[in-house]
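Have a look at the structure that comes next, please.
As you look at this complex, bear in mind that one protein chain is not there, while each of the others sits in place.
Then we have chain A:
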Amino acid sequence: MKLQTSMMAFAAIAATAGMAAAQTEIQFWHAFTGANGDRLVGQAEAFNASQSDYKVTPSHKGNYSETLNAGIAAFRAGEQPHMLMVFEVGTATMMAAKGAIEPVHKVMAEAGIDWDPDIYIGSVKGYYTTTNGEMLSMPYNSSTPVLWVNRNKFEEVGLDPDMDLSTWQKVDVALTQLKDAGADCPLVTAWQSWIHLENFSAYHDVPFATKENGFGGTDTELAFNSEAQVAHISKMGEWAKDGKFIYTGRRNEGGANFRAGECALFTESSAGYGGISTEAEFDFDIRPLPYWEGVGNAPQNTIIGGASLWVMAGHDPEEYKGVAEYLKFLSSPEVQAKWHQDSGYLPITAEASELTRSQGFYDSNPGTDVAVIQMTAKEPTANSKGLRLGSFDQIRGIIDEELEGVWAGDKTAQEALDSAVERGNALLRRFEQSAR
C-alpha cells in the first residue's frame, strides 16, 4: 500500500513538472553504448531543440536482449516506454504481441502526419512490414554482411590484393593459395548463422523457412537444410578442417583477429566499419559478400541485421503525436545521411543514400557504398525480404551449436542442418501455440 501511495505521489510530481515545462515527454529505451549511443542521444537532442512541444528522453537499458526484456517487464508492470528498440530477431515476438504495440503506420496516420512508407529502401522496410504492406515498426539501425579484405596479407603471400573475390569459387582458390603460402588465418567470420545461413539463403534466393520465411504465418517450418545451404556449410567444414577457415566463436569474436591484422578475409556486418577503420593498421577493402556461381539466383540481395523502433501501446494520443513527429524526424534525409556516414549503418531511405553520394562521401571513403548496392540492386523476393520467425534468438543458438559440430568435424553438414531444423521447428511450434 505504502509503495503505491509513494508511487502515486511521484507520478503526481512528475505530472506537474511536465505541465510546468509544457512539454510532452517521450520515453525511448535503447540498447546503444559508446559512440553510437552518443549519436543516438545527439539525434534526440537535435529533435528537442528543433521544437518545443515534445521532449524525447532516451534511456539505455543494456544490450539488445536486455532491452527487449526490460520492455517486456515494463509492459507487464504497466510502465512501458513510448518507444522500444528491438533487434531484428525479436520482430516476430513483437508482432505477435498485438495488444502491446501500436503499428507505426497507424501511429503516423492517427497523428495526421504526411508520411510515405515508400521512401524506405525495400529490403529494409520489408523486414518490418506485414504481407499486406503495413509497416509495423520503424527501421533504425540496419546493416548487412560484406567481405572485408586485408590487402597487406594478400601482398605478404604474393597474391594480388585486387583479385576477383566475387564468388566463393574464387575465394576457395584464394584460400588455398593463402594457406599454402603459410597464412595462419585465411578466413574468419562473425555471426555465422546470420551471414552463412540467413543471408546466404536470401542471397541465393532459396528459402530459409517455409511460408515466405515466416512472413505468411506462424505455422512456418525451417527449410535451411536444402542442397544449397548444405553444400556451403559442407565446404566451410572442409575449410575449417584444412585450417583455411578459423572459428573463433558465436558472436563477433573474429573481429579482434581481423583488426589485429591476423586474418586475410573476414565476413562481417557492414557496421563493422567504425571499428575496423579506426583500429586496422593495414590497408583494407570492402567487397560484396561472395556467392556460389550457379547456385539459386545468386546474387539476389542480402538481408539486414540491426534493430527497429516499436511503439508500445497504452499511452495518450497526444504522446503518440510526439512519437510520430520524432519518427518522421529520424527518417529525414539529413538525419539519415549523417547517421549512415557516422555509424556505418545503412541509410534507410533512398534519399539519404543519394544525399550521401552527392556530398561525395562514397568517393572519399571507398567501399562504404558496397553494402547499399548489395541491398538495393534487385527487388527483394519472397526468399530475400527477411525472416519472421518466433523464438529466433534461441533458434540461432541451436544453429550455432550444430555448426560447431561441423567445424569440429563431429557432424556432416547434412546431419547438423537436419538436426538444427528439427530442433528449431519444435520451438516454432511452441511459439505458434503461445501466439495463438
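Throughout what follows, a contact is a pair of C-beta atoms (placed from the backbone, for glycine too) under 8 Å apart; a residue touches a chain by one contact, two chains touch by 3 or more; residues count from 1.
As a convention for this text, contacts and distances are computed from a predicted model.
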### Task
Would you kindly match the missing chain to its UniProt protein name, picking from "Aspartyl/glutamyl-tRNA(Asn/Gln) amidotransferase subunit B", "sn-glycerol-3-phosphate transport system permease protein UgpA", "ATP synthase epsilon chain" or "Lactate utilization protein B"?
"sn-glycerol-3-phosphate transport system permease protein UgpA"
### Message
From the list A:Tyr247, A:Phe284, A:Tyr345 or A:Tyr362, pick the residue that touches the absent chain.
### Response
A:Tyr247
### Task
Decide which residue listed in A:Ala100, A:Leu147, A:Ala202 or A:Ala264 touches the omitted chain of the complex.
A:Ala100
### Summary
Hidden partner sits against chain A at residues 65, 68-69, 72, 75-76, 93, 96-100, 247-250, 253, 256-257, 262, 391, 393-394, 397, 400-402, 404-405, 407-408, 410, 423, 426-427, 430-431, 433-436
